[in-house]
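Only one protein chain is missing; all other protein chains are in place.
Here is chain A:
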């Protein structure tokens, strides 16, 4: 490189001759040199910046394009870096407590049409209407030849139907893969499972979403891929559920009832082993909800959870237990149950206007005396009664894992007056569901600790708060046992299982006030075995009437009790409960005087 000298001799000499300062020339040249250097440096820096910018642009555009492709493209399975993908179906199975399938998936196909590709729309419409009788040929043809380009024809096809559609040979009729929900047991556990339908639908797949029951409650869990297809295990026992349903259905027909429900619950864990509501439906083909009339008459209505009824005398044991817990009475305390009892303008009467006179507390329960219970309730008082029922869970909807559970909200007296206290003590003026009752009985009789009902498999006993003492719980069980052995529920005795229970027959309220005289809800709430409680069974029949006698009988003792006894006799062996003789009452020396 030739450097221009800072002081070129020729110019210096001529400047000297002209008397100019030669240093000015040097400075001028130095400036020029620096300027040239600066330009060069800037040029190089600009070049570098440009290259750097180009790199960034390239990198970001690659990222952007990749993101765009990922977002817009069809999702595909990871090919390389996966350790054997575990996801099998998009929705997990539901199984019973022994792992038997209650709900599973089946891959099937949907049928759709691309109307532009249809070669012979008339023939296609005709053939399709032959394969699917529910499709209307004229309507199909209108859709095929109209302005629509895309059309869903069927959401689910059986393989045979698919083959038949294939055989039409129409290129415009296409199939998309679908996963459908299948309930192999049909009507069994229909209300618990609920049902499923398609959510967002695409050609290649469709969402399966739960529409009711457990399916809806656990919708997010069942669809969560993080569970790796682990099934949802319920507390239901399929065999017990099937047996109970069979007997309950037969009992419902025999007793001419229009509806029935039963709840079988483990007293210690709160697991519901079977829960039936009749009439029921097939969840594979869920009926549409009623648009008019009483929704309670729809088969979709779950009587065990949503049906809140005045359950009647089954509540008396709560009053007696609370009175014992508070130390107001003991089982032998004599109560004046002289009927009818006058309270303000109300008359408290006994069933069939009987008068029991003086009764012990045990006999109040055994004979189901309204007056005797009312006397105990008055001694307890409204506030304490309310608090006790709240502890047992009767004042709010159950926490059962179903979307329908919050709708089963108990109906309570608007003002808890003394007359409310009296009527609530024998189960009138308070409406609750059979599941409420099952949870209440379980909490009271399992030794006195609260249990909350659950539909999930939870093998460990619940560590609930104490409701009543162990001794009161035992006394209450003895009373219930006496009801069966010598009281209103004598048909309920199953040899070997020491059944204890309480009947309840409540008149049905009319929709516009007052009560029907010939329509009742007959309930039998039982615990078995009474000396070592394991299970609680609630059987409720809606409007039963037993016509074998000269006059029609409607009381629970004649209707629900035999049904419940049959259910116990058939399901207890299935639950592995061995019939055992009842332990004899302990013989003890009691000192009566000094």
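Definition applied: a contact is a pair of C-beta atoms (placed from the backbone, for glycine too) under 8 Å apart; a residue touches a chain by one contact, two chains touch by 3 or more; residues count from 1.
Basically, contacts and distances are computed from a predicted model.
**Q** Quick one: find the hidden chain's UniProt protein name among "Cell division protein FtsL", "L-lactate dehydrogenase complex protein LldF", "Histidine kinase-, DNA gyrase B-, and HSP90-like ATPase" or "RNA polymerase, sigma-24 subunit, ECF subfamily".
**A** Options "Cell division protein FtsL", "L-lactate dehydrogenase complex protein LldF", "Histidine kinase-, DNA gyrase B-, and HSP90-like ATPase" or "RNA polymerase, sigma-24 subunit, ECF subfamily" narrow down to "Cell division protein FtsL" for the missing chain.
**Q** Which of A:22, A:464, A:496 or A:509 touches the chain that is not shown?
**A** A:496
**Q** Consider the whole complex, including the chain that is not shown, and state which of A:48, A:100 or A:396 touches that chain.
**A** Of the listed residues, the one touching the omitted chain is A:100.
**Q** Where does chain A touch the missing chain, residue by residue?
**A** Residues in contact with the chain left out: 77, 79-80, 84-85, 88-89, 100-101, 104-107, 182, 184-186, 188, 238-239, 241-243, 246, 494-497, 569-570, 572-574, 578-579.
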